[in-house]
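Take this structure, written in structure tokens, and hold onto it; I'll ask about it next.
Note that one protein chain is taken out, while the other chains of the complex remain in position.
Up next is subunit A:
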């Protein structure tokens, strides 16, 4: 559905490999992935050799690469589990990054057409966002639509889009209690829209199907928030939710946009919500503190880059949240470490 021409040299697709055999995942995405450069990062806790089919242009990073760059000190950020993809972001030099969980395959739209999630994400990122006033016909830069009557003209040029959040058919990104309560619930509704999430409105950003402008917000996508019983199912983590809040605050502060909606991916059945719930419910509880914190967070005018913003956020987390729970203290430390790491890698 995208109308713009994509410069393939501007895009990296980052895949965090949490399973050894990537064959079916990559074969499903081949029509799209084979056109781009891929960065595959193996979860450092995953032992063994990844199986990657032929026909792709990729760079592979494993535990030894991560250790080599990050070091082995006790302060070092952990890149295990879902966080392995952040190492891929660190290694990329491209303008746009797209990341999709390795248990997702391409979706079909309501007409049965293959959804090119990469093209849609790039369209979202390379057309303006409209965070300051809600357009009731959704993304006005989409073909066949526009700004509605009453939309102020001075706001119609929009702002750059920093983040594009896609959605999921079949297994939606619900938390464990919700899925456990409704085990049969599957997302079958294809909502044909992209919209800008308004400025100062917080949202849960899911890491399952996401893309961003690395040049604008790169440092804000960070591995920081790790639960005590963090696991390898999305039901057993909220690291992406934390990161998403940071990115939203950064985008709001820097007057960048965040879009949500298309593209959809098809998320395969995996895991058991009840088992995850037994194991990990702390994430759900912690959201009660995390959300009000981020909703009221305002950054200083001197924070002019994503790095500055992240450092400031870390400082406030340290001051306000860290005393309540060690997981926040650790998150703040990780955020500061990450900024240092990001800067170091950039200058090398």
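FYI, a contact is a pair of C-beta atoms (placed from the backbone, for glycine too) under 8 Å apart; a residue touches a chain by one contact, two chains touch by 3 or more; residues count from 1.
Everything that follows uses one rule, which is that contacts and distances are computed from a predicted model.
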{"item": "Listed names \"Dolichol-phosphate mannosyltransferase subunit 1\", \"WD repeat domain-containing protein 83\", \"DNA-directed RNA polymerase subunit\" or \"UDP-arabinopyranose mutase\", matching UniProt entry of the absent chain", "value": "\"UDP-arabinopyranose mutase\""}
{"item": "Residue in contact with the excluded chain [from A:5, A:157, A:188 or A:347]", "value": "A:188"}
{"item": "Residue among A:9, A:51, A:146 or A:319 touching the omitted chain", "value": "A:146"}
{"item": "Candidate in contact with the missing chain, chosen from A:42, A:92 or A:260", "value": "A:260"}
{"item": "Touch criterion as defined above, residue of A:7, A:75, A:113 or A:136 at the omitted chain", "value": "A:136"}
{"item": "Interface with the undisplayed chain - residues on subunit A", "value": "110, 133-138, 144-155, 165, 167, 172-175, 178, 182, 185, 187-193, 197-206, 234-235, 238, 241, 244, 260, 284, 287-288, 291, 295"}
